[in-house]
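What follows is a single structure, and I will ask about it in a moment.
Only one protein chain is missing; all other protein chains are in place.
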Amino acid sequence: MPDKDLEMLFNSGVLTGEREGAMLPPRDLWEGKKGGLVVVECPQRIPCNPCHTSCPTGAIMPFADINDTPRVDWTKCTGCTLCVSACPGLACLVIDLTFSEENALYKLPYEMLPLPVKGQKVQCLDREGAFLAEGTVENVTQPRKDRTHVVHVSAPKGLVAVFRSIRVVK
Amino acid sequence: MEEKVNPGGTGAALDLIEEHPILEFQHGKKITFFFDGRELEGFEGEPISSALHANGVRVYRETADMHRPRGFFCAIGKCSSCFMVVDGVPNVRTCVTPLTAGMRVETQRGRGVVPGSDEGGASS
Partner (left out) sequence: MKKLSTEVLVIGGGAAGLSAAAEAASAGAKVLVVESDLRPGGQLIKQTHKFFGSKDEYAGTRGFKIADILLDEINSFKDSVSILQNTTVSGYYKEDDEFTAMRGEEEYFHIKAKKTIVATGAQERLIPFPNNDIPGVYGAGAVQTLMNVYGVLPGRRVLMVGAGNIGLIVSYQLMQAGVQVAAVVEAAPRVGGYWVHAAKIRRMGVPILLRHSIKRALGEKCITGAVITGLNERFEPVGPEQQINCDLICIAVGLSPTTELLSQAGCKMMYVPQLCGNVAQRDRGMRTSNPDFYTAGDAGGIEEASAAMVEGRIAGLSAAAALGYPTEHGKLDEYWGRLQSLRKGEAGARICQGIDCVLVKDWEGVAHA
């Protein structure tokens, strides 16, 4: 895609490559980390910091200025998903690469209906809502009991850079 | 899409949000009221315009000069788009006027006539 179109795509809310505030964890650390690591996609300076204030381990580092983009120390992240449910931008997810040989466990924020249940098949979508593959719901949690759910979906490992949302079909 | 009107009035399901991932709606008491003579259901204390919308009614008045249909626009009592005749009184802002049982709500045509006067009331 020409740079101009890529920029337009990014300007419409689709991440088109790594940027400050939107980096993937280092692969070597990620591969062996049970529970998974956080992926944050928040590339714009906005006055917001609940990802940091909700993180119990300090993995999302303190903000010098509340407008900074989040910086992550992945060595401290336990994959607990507290930030996933606290972030008002729904910009955090956790991906656990140790789930199985072929599949990773994707832990995604979800505030829609219907709420899926364990064992249900859901559609895995990319950043533009396009269908990628079918995934299986392994768990549904509500870390802060505030109606933002975190849906744990097992799906192919090959989707780590693209699978960012689910569609639940009744 | 056709304008959806509840032909029989009561009985047909209201256009309500049944289930919401975040909110729980506490509606007031269910009552009946009249729209252009038809009996409809609504919730006491909620704005007349919301009750009408839930019944599929979107046209609230017709403008004086061009006879254009008007529904509501601002929903906070500021734009005069939702004026209707309520219990005989014209130019009532239905988006901020609570519904009561038995209320008679009518489509307003033109400027509406203030009871007891022979001139049209002000329209904004």
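Letters are used for the chains, namely A and B, taken in the order the chains are written, and counting of residues starts over at 1 for each.
Definition applied: a contact is a pair of C-beta atoms (placed from the backbone, for glycine too) under 8 Å apart; a residue touches a chain by one contact, two chains touch by 3 or more.
Everything numeric here is computed off the predicted structure, so don't read it as measured data.
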Where the missing chain makes contact, among the chains that are shown: A, B
Among A:P26, A:P88 or A:G158, the residue in touch with the chain that has been omitted: A:P88
Sites on chain A contacted by the missing partner chain, in the whole complex: 8, 11-15, 41-50, 53-54, 65-67, 86, 88-91, 111-113, 125-130, 146, 148, 164-165, 167
Residues belonging to chain B that touch the chain removed from view: 1, 3, 14-17, 19-23, 25, 27, 45-47, 50, 53-54, 58-60, 68-78, 81, 86, 89, 92-93, 95-98
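Note that in this section only the chains that are shown with their structure count from here on.
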Inter-chain centre distance, chain A versus chain B - centres from mean C-alpha coordinates, in Å: 44
Chain A-touching residues of chain B, taken from the complex the two chains share: 19-22
Chain A to chain B touching residues, read off their complex: 111-113, 115, 147
